[in-house]
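Take a look at this one; I'll ask things after.
Note that this complex is displayed minus one protein chain, with the remaining chains in position.
Up next, subunit A:
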Amino acid sequence: MSGSSLMDSLFQRSLEDLIKGLRQQLIGEQAFISKALEEICKEIKSTDLSTKATALLKLSHLSNLHFHGMSFAAFHALEVLSSPRFSHKKIAYHAISLSFHDSTPVLLLITNHLRKDLNSTNEFEVSLSLQCLSRIANVDLARDLTPEVFTLLSSNKLYVRKRAVAVVLRVFEKYPDSVRVCFKRLVENLENSDPQILSAVVGVFSELACKDPRSYLPLAPEFYKILVDSRNNWISIKVLKIFSKLAPLEPRLAKRVVEPICDLLRNTGAKSLLFECIRTVVTSLSEYESAVRLAVGKVREFLVDEDPNLKYLGLQALRIVAEKHLWVVSENKEVVIKSLSDADPNIKIESLRLVMAMVSGHNVSEISRVLVNYAMKSDPVFCNEILGSILSTCSRNFYEIVVDFDWYVLLLGEMSRIPHCQMGEEIENQLIDIGLRVKDVRPELVRVARDLLIDPALLGNSFLHSVLSASAWASGEYVEFSRNPLELMEALLQPRTSLLPPSIRAIYIQSAFKVLVFCLHTCFVRGGSIVPSASMDNFPAGVSASASHESFDEISVENSADATVVHGQTHASAPITKASIVNLLNLVELALGPLLGSNDVEVQERARNLLGFVDLTKPEVLNSSVQEKEDSEGKGVETSKIIKLMCDAFSKELGPVSLSAQGKVSLPDGLMLKENLVDLEMICGDIKPPSSYSFSFGSPYEEEKDWLSFSNLHIKEDSEQSNESTSLLAEHRKRHGLYYLPSGKSELISNDYPPAKDPTLQGDINDNTDDLVEITEESLNPKRKPNHGKPRPVVKLDEVDEKPVAMKQPEPRDDSLSSAVRDVLFGSEDIPPTSSRSNLSNNPSSKRKGKEKQHTDPRVESRENVIDRNSSSRRSKDRSHGKERRYRSPKKKNAEERKNTDQKEKEKRHRDHGRHKSRQRAEEPLKVPAQTSVIPDFLL
């Protein structure tokens, strides 16, 4: 064995051989590497440590650069680690740092090796071991090695102490209780004058302060001293980072640091430090006008600099300022707009974001115009970036900033015609959404849709198909606003529609159906050449008789002014005569005949429907056109019946469905939904239901009427009953979210959704949404003001998606670290290490995490629970604070025992004070002034 091992080591390829071989191989890299890996696998099992170490080194190399797993070698790495030779140790630590992680099985075995090396007299061994700990420490390692790290924190070797300071971050994070042991020594290092130590310790605090700045307020004096004294840019940058977190919490601290920061801003030559100063001022000191002006001046220098890096960062800084001082952006408007055509896509995107930040109700059309012009000129990627941000900005908060919807619909149409446009789906959604929500815009919408449909060139662009589908749907649904339905019909049936995917083609056919019915209805029932769109608004007797239960009634009164305008415009359109109807029917037969054999079920069925209808009506139409003059009253009856029927079927307005509508329908006796369907699910569990484009053409309100009175009485029970079906509903809602009203609102709006400009109803909605808005959106977007004053024509369905609520959920935050830090800073600072070791077993972090999870888990709930949920999360927070207090109590006892010994009076007062304060904070986390007393007076 030893012989073969000797042979192995004699003829073993070194790492250098391996690398050379890799460069010169002729058999292909992968083949060469797998051959090398085979060798390594053999070598690493060798009993000779040098052979093993070399194999491990080669393996680390391959793993680092060529993505080969080395988990199989974990144990071998430990073996090499136990070697007395430093060079072996180094290789082993390197391999371990690269490959070990929390779930490496042999991780537990490394503790003693690390401990031994941490106690070594060789500072390089200690350093290697610390380095390794900073990479792989888990809870157990951090806990077990805390005493060693504690000792090293005051090592007299700078090299070791520096690294011990740096490793503390990981140890704290994994095992928060170690704070009680190490924190004091860490703070002591803040006063060290050596830049090496200071750099490390400030680095640690800047990371810690990122997570929970409040806990570190008491250390502000130390940081302040470093800020003023430091001559090292690296350290200054990190201290600035700390202050940018602390300053917003404590106004007096902000006041204190603003001057030194401005000094730095004026005097520093280093761009990195300058930028950090700028960032600190614009993020955290934005109330100080003079500081902001100074910073903005520097930002302007960045913006006009040749260096693209500075330009980019300048734009970024502007974006931060823009949140509070919009004037800064308008001052630099030219530069920003110019950057839209920069050579660098990143700069372009940054300036685009900035432009979008400037958008408001006043300038949205102006800015959109500029941007659309840019979009037309720019490359496809940026073009879509622009279009995407216009779309998302304008649709934000239910089209909050859009005042003129006619303009917006036109813009949507224009955007879809831009050659590179790939935002079809978003435009589709918005067109339908606006069509449903904003009644006033429908005439314009139909006009835009018509322009899109009629252009045969657009059919060839697959990115536009979804826009076309929305257009087709809108022009079918709102055909009554069309100026020329006959022309629309031709557009819908044009030969190039064969380029459309079947799903959209089906929508085309269905829309054609609606248009046809409308034409027939206008022609026969209403007696020929009545101008279409105007007639619909004015409701001649014939229509209102057949559609008396429709929801049009309200608008006809209110919008009479609009209607006359439309009236004036539509006079020009062609009247629908019987001859043209006959042509139309022929056209339908011609265009759809071939589709009867279509492979797509949807297309085939819809084509059949339409042709069936044509078959039914055509003879009568022909008949009546011959005998037109003789007796138009007697013969046309049959036809008109059918047409009326179809017209009724289509003329019911589509509207959003209440979220809990389904839950409110009581189950008929003897209907066993679940039992029967369980079998079905087993059979076709993997078949997905058809999705997306299937609009329901039935009336969602019909049933609502029936249960309306019932629901008024039973809303509460209903919501509970509906819990069962929530998951199904949620899924359906996700798919058709657009068409849902929020639950509980329906009884207020009765059986159809509110007309656009009804002030009373608008008020109702606002009232109704107010509580939710207050809870959810306002906290996220404090600038937003509900527009009570001016009623907007948007039908607002609050809470279409639950996202804002979900975001409002307090994140399960791991604050065991901060609580430990507070304990140390505000509570007794002199707990011996042993006391923390004694309660190793109770790990507060994991326990509390579990508890919080319990509270935040149930996400899918009915909306009624939103408010409840919020309060419950508050409750959970309270409880966790209770826990903190309980957790603290044994220590309190400790402290009290010692109280009457050698404690100085002053110190004791400070401590009690501190503890009192921290508890107060736990109860009122937002009350800033409560903090102030923890900052020593000299600073204030």
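As a convention for this text, a contact is a pair of C-beta atoms (placed from the backbone, for glycine too) under 8 Å apart; a residue touches a chain by one contact, two chains touch by 3 or more; residues count from 1.
Going forward, contacts and distances are computed from a predicted model.
Note on the omitted subunit: UniProt lists it as "AP complex subunit sigma", one of the names in "Vacuolar ATPase assembly protein VMA22", "Aspartate aminotransferase", "Actin cytoskeleton organization protein" or "AP complex subunit sigma".
The hidden chain makes contact, of the residues A:L313, A:A375, A:L459 or A:A607, with A:L313. Note that of A:T47, A:N119, A:S154 or A:S272, the residue touching the chain absent from this view is A:S272. In the full complex, subunit A makes contact with the omitted chain through residues 15-16, 19, 57, 60-61, 63-65, 67-69, 86-87, 90-91, 94, 97, 101-102, 124, 127, 131, 134-135, 159, 162-163, 165-167, 169-170, 173, 195-196, 199-200, 203-204, 206-207, 210-211, 232-234, 237, 241, 271-272, 275-276, 279, 308-309, 311-313, 343-347.
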